[in-house]
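Got a structure for you, questions after.
One protein chain is absent from this view; the other protein chains keep their places.
Moving on to subunit A:
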Amino acid sequence: MEKMSRVTTALGSSAISGRTMFCHLDAPANAISVCRDASQVVVAGRNIFKIYALEEDQFVEKLNLRVGRKPSLNFSCADVMWHQMEENLLATAATNGAVVTWNLGKPSRNKQDQLFTEHKRTVNKVCFHPTEVYMLLSGSQDGFMKCFDLRKKESVSTFSGQSESVRDVQFSMKDYFTFAASFENGNVQLWDIRRPDRYERMFTAHTGPVFCCDWHPDDRGWLATGGRDKMVKVWDMTTNRAKEIFCVQTIASVARVKWRPEKKFHLATCSMMVDHNIYVWDVRRPFIPFATFEEHKDVTTGIVWRHQHDPHFLLSGSKDSTLYQHMFKDATRPVDKANPEGLCFGLFGDLAFAAKESLISSDSNRKPYPGGDRRYPIFFFKKPDQTEQFAHVSSALSVFETDLDSNCMDWFVKTAQLYLLCGKPFAELCDHNAKVARELKRPQVSTTWTMLRIMFSDPANLTPGPNHPLSKLGTLPLMNSFNMKEMNSGMGAESRLERSKGESRQDNSHLEPGNSLISNNNEDNEETEGSDGQAEYMFGDAELDDDDLYSMEHDNQTEEQEYTLPQEAFQLRHEIMDNPSAPEHLQQDKADSPHVSGNEAEVTCLTPIESFSLISISQPLFTPQLPASFFCPIVREMLSYYAEKGDVQMAVSVLIVLGERIRKEIDDLTQEHWYTSYIDLLQRFELWNVSNEVIKLSTCSAITCLNQTSTTLHINCSNCKRPMSNRGWICDRCHQCASVCAVCHHVVKGLFVWCQGCNHGGHLEHIRNWLKSSAHCPAGCGHLCEYT
């Protein structure tokens, strides 16, 4: 205690000052140590052993301890320690297993004092007792720790860790008799210096070697350890079982760890490989270093705080042959550069967003999670440090919940199952798909399908269903689709912050007025159909067959009874059969807005149709021929838009339905990419049938061959059970026809049905006929065949 007070007064009298400075050494340093009054530092390495004085703004070489003509291996130091009580006493650990003490008070040039060569392998660490002058501890690669009394010629006691090489030994600051040792197999042992036969306590601290340990200078129970597993752990040793209280994850294996004086929660680390920086951590904030020193160009091998009561000076030696004094005020603070915003998705689509408090509060649009007034936002305040100006960070955390429905992919599954991709006329497919989409409350998709039908149906066939309601109130559905689009893009841009429950409802609310308007329109139209010229004009196509009508009816959600009305209209239409369509109009439109996105373009192309329908009687605008290829660029953009939005389903479905009409417009790689993405999605949802259909319908060669590569048919001969070669129907080995019909004795090339009891069978038809007359096997084997 008396000693301690002297130290503090020493600090008071010779108040340490200095700046960040460095000096070049001749060789890489392995370890450094400071003397008690913080005025000198010793640097030791394989080829260096020197003492430097720490002056105001430079290092001054005081003494070279490597003397003598022939350098002995005893000089090749792995570690060095300056006694904290005795100013003239130093100890080094040599790579050849020698422990050497040095007495600076010796008058001769060679200051070597004692030499202990008891260890067989490299000594990794030497440690003086903090208060006892003559007590020195060493830990070696050979797994032994030895305690030396410097008044004797040999070790006083030997401690066998029995667990591989010792990497570090440290006397406890507060417990006189205790020391900790860390081992290469991940263990940390606590020993009582009086009891060499068995450790007091042992625990596994790290996976892989523990390279260093350090007792907390003030708190007697705390031990920090660092290991190859890139972690620094702080253990509370006061409890019965060593308890891990803090854990800091670093980016490289930890070579040294040193508690920062006067700061309870701070420690400095340096790493052994890759990373050359020195970090000072606040163990309570293990994710970002409190401060970083980035001066060294190679691995830092030794760090030490200059004075045991001064937290502002850190000394470090490195393999780049430099010795640095770092001023704490010059350290970089990674916190300042850190991005204080964080965003994370939960397992069920919940979203947590943390941001600087100011950011959140200033943006009034962002409403935090409504139910969380009590719990959210949570504010994190870092207590302002008295001596350090740590970046004052306060952040607000908002949690947003999504209701499960909006996130579920039911629509995807349903759509995949219900969409028709082939097997019907094009227009019908479009209508069907549009209906599916609408029923799933996806009006934009639905409209797209309808548009497609309009665009690509035979121009003469151009009887756009939706125009029918549009004739009067056409802008409303358009508005609807615009809104949808805006909302979707908005969702992307605003990182879906507000994907709260409201959204899907918003969705619906957008939808419902639109729908109701459509149906209202329909009713209006149906009522006025007979007399209203404009409406009649809309059905300007005599070639409409029942199927088309049918689909139209679906489209417009009219009842079947009113079905007759349009048919009346048909006859009327004959008169105005050769009304021109409006390509010029469209082209103008297109030229006006060349950069419109696919969706908008579609919408704009509606406008002229609509307008023409309003003014159609007086001024017919349509030319009879409307080239389908004209729309291709628009459709292509539309497909890319969907694919980019994540709805690859739409892109692929349209691609298949349009088939040749659009295929050449899109490059094969993109197509293939869409196909594979969609197939992958389908398979994840276990929609094997749909996926197979898509593969079958795809026009990409890379996709169609998927089925061939993944499907193998092994054909075995039914007689000899060996695999058939693929030539013909005759087995190579038994020279008989495989799968012969038992009734007609011809090879069965179609459906083959056989009895599982006797393995005989044949053409389905023949066997069926046979069984009508006899229950026995037609092959004559006597088996009573059973077919289910």
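Heads up, the rule we're going with is that a contact is a pair of C-beta atoms (placed from the backbone, for glycine too) under 8 Å apart; a residue touches a chain by one contact, two chains touch by 3 or more; residues count from 1.
By definition in this document, contacts and distances are computed from a predicted model.
S.K.: Name the omitted chain as UniProt records it, choosing among "Nuclear pore complex protein Nup85", "Ras-related GTP-binding protein", "3-hydroxyisobutyryl-CoA hydrolase" or "Electron transfer flavoprotein subunit beta".
M.R.: "Ras-related GTP-binding protein"
S.K.: Which candidate, A:E87, A:E132, A:D149 or A:E164, sits in contact with the chain we can't see?
M.R.: With A:E87, A:E132, A:D149 or A:E164 as choices, the missing chain is touched by A:E164.
S.K.: Could you tell me which of A:S33, A:Q84, A:T101 or A:N124 touches the chain that is not displayed?
M.R.: Final answer for the missing-chain contact: A:N124.
S.K.: Thinking of the whole complex, not just what is shown, which of A:N96, A:S157, A:S640 or A:T676 touches the missing chain?
M.R.: Selected residue, touching the omitted chain: A:N96.
S.K.: Per the definition of touch given earlier, which of A:A29, A:L54, A:A78 or A:L190 contacts the omitted chain?
M.R.: In the complete complex, the chain left out is touched by residue A:A78.
S.K.: Which listed residue (A:P130, A:P209 or A:G302) would be found touching the missing chain in the intact complex?
M.R.: Final answer for the missing-chain contact: A:P209.
S.K.: Under the stated touch rule, tell me which residues of subunit A contact the chain that is not displayed.
M.R.: 46-47, 73, 76, 78, 95-97, 120-122, 124, 141-142, 162-164, 167, 184-186, 198, 203-204, 206-209, 211, 228-229, 253, 255, 272-273
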